[in-house]
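What follows is a set of notes on a single structure, which appears directly below.
Only one protein chain is missing; all other protein chains are in place.
Naming follows writing order (A and B), and every chain is counted from residue 1.
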Amino acid sequence: MAEEKFVPKKKTYVEDIERTLYDIKDEDHSVYKTQSGLTEDIIRDISKRKNDPQWMLDFRLKSLAVYNSLALPTWGPDISELNMDDIVTYVQPDAKMTGNWQDVPADIKNTFDRLGIPEAEQKQSLAGVGAQYDSEVVYHSIQDDLVKQGVIYTDMETAIREHEDVVKEYFMTLVPPKDHKFAALHGAVWSGGSFVYVPEGVHVEIPLQSYFRLNAAGAGQFEHTLIIVEKNASLHFIEGCSAPKYNVTNLHAGCVELFVKEGARLRYSTIENWSRNMMNLNTKRALVEKDGIIEWVSGSFGSHVSCLYPCSILHGENARCEFTGVTFASKGQNLDTGASVIHAAPHTSANINTRTISKAGGMATYRSAVKVTRRAPFAKCSVNCESLMLDNASRSDTLPVMDIEGDEADIGHEAKIGRISDEAIFYLTSRGIDEDEARAMIVRGFVEPIAKELPLEYAVEMNNLVNIELEGTMG
Amino acid sequence: MAELKTFSRIPMRTWRWLGVNESRIPADINEHVKTQKILVEAGKEDEVVLTQREGGQYELQVHIEEGAKLHLVNAQLVPDDALYTCRVKVFVGKGATFAYTVVEAGARHTATELHVDLVGDDSKADVWGLYFGDGESVIDLNYVIRQGGRRTDANMQVRGALLGKSEKIFRGTLDFLEGSKGSVGREDEEVVLLSPNVRNRSVPIMLSHEDDVDGHHAVSVGKMDEDKLFYLMSRGLDLAEAQRLVVEASFNPVLDRIPDAELKAEIDTYLQRRLSNG
Partner (left out) sequence: MAENLLEIKDLHAGVEGKEILKGLSLSVGKGEVHVILGPNGSGKSTLMNIIMGHSKYEVTSGTMSFEGEDITGLKTFERARKGLFLSFQTPEEIPGITVENMIRTSKQAISGERVKIVPFRRQLKATMEELKMKPEYAERYMNVGFSGGEKKRTEILQLLMLNPKLALLDETDSGLDVDAVQIVSEGVAKFHNEDNSCLIITHNTRILEKLKVDRVHVLINGEIVEEGGPELIDDINRRGFTHILDAQAEK
């Protein structure tokens, strides 16, 4: 007459989360695709089609040479499934960049409608919107009052034409192509992305959002995001990404370079929900000057493999980094995420706070590096990472490194790994809450410190995801 | 710089630029390894105290059978111009306990690997380590506890202090293997940095392939607690004396485990002397 234990009776794992919204594929409407693979001819072809200035063509070719000279990383998830010969690096959609949704081809517009982008823009919850479809940005807008204050928000191609000097000064200086193989790849084939310039003292009160959608099967997306927030200015930038699921490998190797000047503040929020055939090998870096603040909010839910470790270089005195991240790895996913912080000036400080969940055979790794150089006395850094495992088919690893020089640093690190405790379930069920809901509540509570940092729509999305992921899985 | 070769590897690799993936030792080190085997038969209890006073390469192979207990004390006090490596491999059977007290205090270059396999159900590892670096010494440690049995219990407590231009890497791994249901693991490292020219690398790793575990790790690196120093100085100690006392206090939980009073006193005096020279 033993009481039934709360062990799963019938594990009806959801094969893939309910992604209908993201999974609707449009027909292939590209006007042009390069051949698959990576050769000098392909690079020249992309460059010509994009009307690159000569210096950019040179940059691409140099990056290709670097790409060919570098080996794959010897650590992290297995990416041997990725065969560059099969990847189409440039897919030009049948749409010209416009500032009017009416001019965007109907099914591309429908895709963004489903994702709620034009709606958010209309409701004034976004001050500017960029929408990229495959390799090119098809829509870009910004509120007039921001333009009047000198704020620039446009696609990278327009930025090269209209603000060539600025782009030339900053482009891939923070993430140089030689940084690693996929940075070099990005340098060679990059296309699309966003350019933001916030002049001194200007506060952009409402967020800007760029959304990246990859529709073509077997394609790569290599958007470049370059943001410069000048002295005492501020900005909140939101990046969203998704793709429908295919049974061939897609590749995302974007690059984000953020320049936070003296006394400036930038919040960079990302929700990544790529389909589970995506290799997401993304590079993000911020350079923060005196009294500047970078805030990262990062949600990793999708993709087959992810390597994502936003890096903050605290370059000026009192520069600060706040990193908040959540990763949910389910069946067929290997999500290797984390952060790195380089303290390169006195009195710099950082807080890293992450939660990872693994389930149904998913693998989640928290990886980080905190480096305190000799130039950074009185650096302070505190790291807190917690991992929750929902079953023993899954994996959860934590691999932080702290590298500290000098004797004036104050570094603390704490990590926990475990499962939902039976006692917590008992407590909640003793209040009349059923077992599934009790588990869902505990998981939601676990990610709550992160969820409250997300933009509202995304927090709702994350909650739905937790509910869907936990439904019916607990018996 | 002299040529180096790999002595030990981290269980899971990470960025190369951090230089923590391998523990490297001078290639021209004497190849001779002094090996010692320790067997504790089922149900027995033993205590072994080793003091290494000569540089060179050492290896300890430890086998603790079902229900047995071993306390191994391994104090490294080799001359400060010597090279020292030590590899300790430990097999822990069902219900057996491995208690380890290790002091890494001498040598110009120390590289040690501790590899504990908690194979049996209800096996236990209780590891307490202390390291001390000064001058230009290099301390390179790689401790791994693999928890394979059910309800295993791992505890890794490491305390250290760095002076002069010393450099240290501590990798501490708790690896919960699949099937290690009901296991718990705890790892703490506390490092005090006492000179602007030191470099400290800490890598607390936790790997888990089992959900029914409870793992926890924490690292704290930095200056001494100013309130503590203030308290001691308000009692008349100068800064150097107060610092010495605080470092001593952090070492004591490790030193107190050394059963041999003479050895304990020797290490104490040794550390005191080096602390006051720093």
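Here are some notes:
What we mean here is this: a residue touches a chain if its C-beta (ideal position, glycine included) is under 8 Å from a C-beta of that chain, and two chains touch if they have at least 3 such contacts.
If you're wondering where the values come from, they're calculated on a predicted model, not measured in any experiment.
Among the displayed chains, contact with the absent chain in the complete complex occurs for A.
Where chain A meets the chain that is not shown, the touching residues are 1-6, 421-424, 426-435, 437-438, 441-442, 444-449.
Just so it is clear, only the chains that are shown with their structure count from here on.
A separation of 38 Å divides the Cα centre of chain A from that of chain B. Those residues of chain A lying in contact with chain B across their complex are 74-76, 340, 367, 369, 371, 374, 377, 387, 389-392, 394-419.
Those residues of chain B lying in contact with chain A across their complex are 12-16, 18, 20-21, 176, 178, 181, 193-223.
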